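Just one protein chain is left out here, and the rest sit where they should.
== subunit A ==
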């Protein structure tokens, strides 16, 4: 199979997955007890008012009609309107997504820059203090629930020492950058500073588990590779140890790590819900929680579709990278 065909096949599989997500989320609405009308109408609303609201929202149509209408509108890029606010779902998702992606990317960058060196050090200095430090850190990091970590960080660093804001997001990175180009370096630097102050704690909270996980993976991957015969062969050829470690061993170790990175990035986008909630971070996770509480199905559907599609895209990219690193994947 050629590389192009491989990608096409994966792409088509992705489309089917997204369609599955759309359908399941849509059906969930009908097996969930309670009607969306309850979210819109006050408790004491008369049956007539409920009926009118249902008609206005199109909920009086049969299930298959609603489903086909929804699919047809989705194909045209229309994700519907919020039951509650009447605002377009696509507009809401588009304005919330950057905050979530920003948080996921910053968490991942922090995690990658910390974890891979930590893992390498840990593996190359096995059973030395650095190794014990790194393994202890990763054990604690994997075992700590992130909502608890978030609350503790806020209590210590925000409430007690006043170093960081407790919650919220002053600017997006892009807005801060725009301020820099529009209003000059000092205003821009100030905006960047505000941006950074707000994202530090949520990013640490979200990234800790990830950092710990990749550290462990890198360590065990490196150890495994270091024991391979080709390493001894290269050693025997007289290659310098650092070249062996970083050019050959680390490169081979990275393949499974990239898979996990990709999967985890998807998880970060979808799984930032709790962290976003703790920090009132105005991203897709917060939107999702609000939509669930309000039974705002169009927003709920739009958020889940975007999260689902995000997973699929990240996986596609991972597959593409993976395949280019290891041609055997394409052949399989």
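Note that contacts are C-beta pairs under 8 Å (C-beta built on N, C-alpha and C of every residue); 3 or more make two chains touch, one makes a residue touch a chain; residues count from 1.
Heads up, the rule we're going with is that contacts and distances are computed from a predicted model.
UniProt protein name for the omitted subunit, picking from "ArsA family ATPase", "ABC transporter substrate-binding protein", "Tryptophan synthase beta chain" or "Aspartyl/glutamyl-tRNA(Asn/Gln) amidotransferase subunit C"?
The record names the chain that does not appear here as "ABC transporter substrate-binding protein".
From the list A:86, A:129 or A:238, pick the residue that touches the absent chain.
Of the candidates A:86, A:129 or A:238, A:86 is in touch with the missing chain.
Which listed residue (A:151, A:226 or A:239) would be found touching the missing chain in the intact complex?
A:151
At which residues does subunit A meet the chain that is not included here?
Touching the chain left out of view, subunit A contributes residues 33-35, 38-47, 49-50, 52-53, 55-56, 81-82, 84-88, 92, 95-96, 151, 154-155, 158-159, 162, 165-169, 277-280, 282, 286-287, 289-290, 293-295.
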